[in-house]
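Excluded from the complex is one protein chain; the other protein chains are retained at their positions.
To keep things simple, chains are lettered A and B as they appear, and every chain counts its residues starting from 1.
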Amino acid sequence: MNNMPWLRVLMAYGLLLACTAVFFGPVLFMLSGSLKPDELVLAEAGTWRALVPESVSLDNYRSVFERVPFASYLASSLIINGLIVGLGLMVNAFAGYALARLRWWGRNGVLVLVLALLVIPFEAIAVPLFYQLSWLGWRDDHLVQAIPFVANPLAIYLFYSFFLGLPRELEEAARIDGAGVLRTFFTIVIPNSAAAFASVAIVLFLFHWGMYLWPLLMTTSESVRPLPLGIATFHTLPPLAWGDILAFGVLMVLPVVVVFVVFQRWFVQGVASVGVKG
Amino acid sequence: MTALRHSEARVGWWLTVPALAGLAAFILLPFVLAVMLSFTNLRMGSPLPVAFVGLDNYRLAFGEPAFRQGLFNNVLFALIVVPVQTALGLGLAVMLNNRFHGRWLFRTLFFMPVVFPLSLVAVVWVLIFAPGPDGVLNAVLGALTLGVWEPRDFLNDPAWALPAIMVTSIWQGAGFQMVILLAGLQAIPRQLYEAAAVDGAGALRRFLHVTLPGLRNPLIFVVIVTTILSFRVFDQVRIMTRGGPQDASTTVIHEVVRHAFDQGQVAPAAAMSVVFFLIVLAVTLALRSLMRQQGTVR
């Protein structure tokens, strides 16, 4: 906006601020609501005090920990997502690499299968999967909330297309220099794929941090339930204390926002690379 | 095949096996199961032996007003949310494609809702849609219309429940479109704009003849993704309205879950899942083929 007349600059900034109000307003509302007494959240909702609290206190945060097992929800969420991301990176990177670089019988078939499974939305299979696992007696623990999401067609596809784009010569040089297939993958490919690992990790983490339907189906014990179920439970737990709920929300979203702000570049790269290529 | 290739083939298989096992057990098998269940009379707690019932469940599903309403709502949802959200995302992306101070900050702010879990978004928006003149949205609309606006209970009003959920979804998703379209915009070579400007094209023409064609693939991609997500809407519905009032805001997935878990009607739920999958598949294929056809231009 260098050589624009001042009026247009003004209008442009006005537009930007309006958008900011729309997109950031609710976030600010949540933040400020979490810092004030419960009864004021709704009472002040119609005034500008909705966004800027008169006095700030952390009482709500304290009561989040007192009224519900927040630490347990958080621990469950961290365990579940740690498993999904940790195992998911490994399993999907292996498959992506085998599909992109190695020659083996059935490779094209598996590639087609991965692409086809990409289209199946989780919601379409949640019900039979629920019965399938319940029939095995496997429910109500952390693993059942994580293991089904480890192998992920989107993550495989992201790795696959990233590895395809790596210069082949690096691996060939390593093979000639005496490294085997696996050695080449670990010593040459992985160190040069930080961007892919980071963006897949972030995508997996963001997709599953807010997971609601599956834990709702699979868990009954509070001790294994993750944050999204926690907030929904909290929402229905009398007395309805809005300040507490919003404080819960802030605590729940904080890790994700931190992850996002810190790793923004990789996340955008990962998401955008799929989008721009189609 | 030589011995050399044999070892590579072995490694390739072993690397793929864990992922393949996961995909087979947790996506492929349940999907096959869903298709099979949808042709049986399985019911939770029913003493009847499981039997093949043909298309009964599909008939039952389509005969049910709530499911039809859900289908209709999903279609309406897609028809409104996809264009609005895409246009919004495109507007934001175009705005942020200019160089100015604080661009990074604005991008972060606009994108932030995308990383919010839907359950949290739903709860926050329940507050925003709170009834009475003190509700955030009622108050804002009242102020903007100088008091003409009649406060209403959005989430309990059959006419407003679904639009309220749409607004929530658009708010949450527009940043996603923005990021992808912004990356697409930045991939358009500067020279194209310069050439168009030299040829005497104004800002509008440059947008129509350079920007939009250059964004074809990212645009089609975000349209596919948003359309599919529009059919997958569940969390917001469950938390904000439970599909009500009087099924006014129900969706296909909400009906699936309600039938399977609230009412134990597993087989009809499976039939609904299959219908849902077919819709998603058809939409994806249709949009993909569109992409392929036109993708040859560039």
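The rule is simple: a contact is a pair of C-beta atoms (placed from the backbone, for glycine too) under 8 Å apart; a residue touches a chain by one contact, two chains touch by 3 or more.
Simple rule for what comes next: contacts and distances are computed from a predicted model.
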Protein that the absent chain corresponds to, by UniProt name, given "Carbon-monoxide dehydrogenase medium subunit", "DRTGG domain-containing protein", "Sugar ABC transporter ATP-binding protein" or "Ion-translocating oxidoreductase complex subunit C"
"Sugar ABC transporter ATP-binding protein"
Can you say which of A:143, A:170, A:237 or A:258 touches the chain missing from this structure?
A:170
Give me the chain A residues in contact with the hidden chain, please.
167, 169-170, 172-180, 183, 188, 191-192
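Please note the rule applied: only the chains that are shown with their structure count from here on.
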In whole angstrom, the CA-centroid distance of chain A from chain B equals 16
For chain A, which residues are in contact with chain B within the complex?
1-2, 12, 15-16, 19-20, 22-24, 26-27, 29-30, 33, 41-43, 45-47, 50, 90-92, 94-95, 97-99, 102-107, 110, 113-114, 117, 119-121, 123-132, 147-151, 153, 156, 181-182, 206, 209-210, 212-213, 217, 227-229, 231-232, 235, 242, 245-246, 249, 252-253, 256-257, 259-261, 264, 268, 271-278
In their shared complex, at which residues does chain B touch chain A?
5, 7-13, 15-16, 18-23, 25-31, 33-34, 37, 92, 95, 98-100, 106, 108-120, 123-128, 130, 133-136, 138-140, 142, 171, 174-176, 179-180, 182-184, 187, 217-218, 220-222, 228, 231-232, 234-235, 238-239, 253, 256-257, 260-261, 266, 269-270, 273-274, 276-277, 280-281, 284, 291, 295
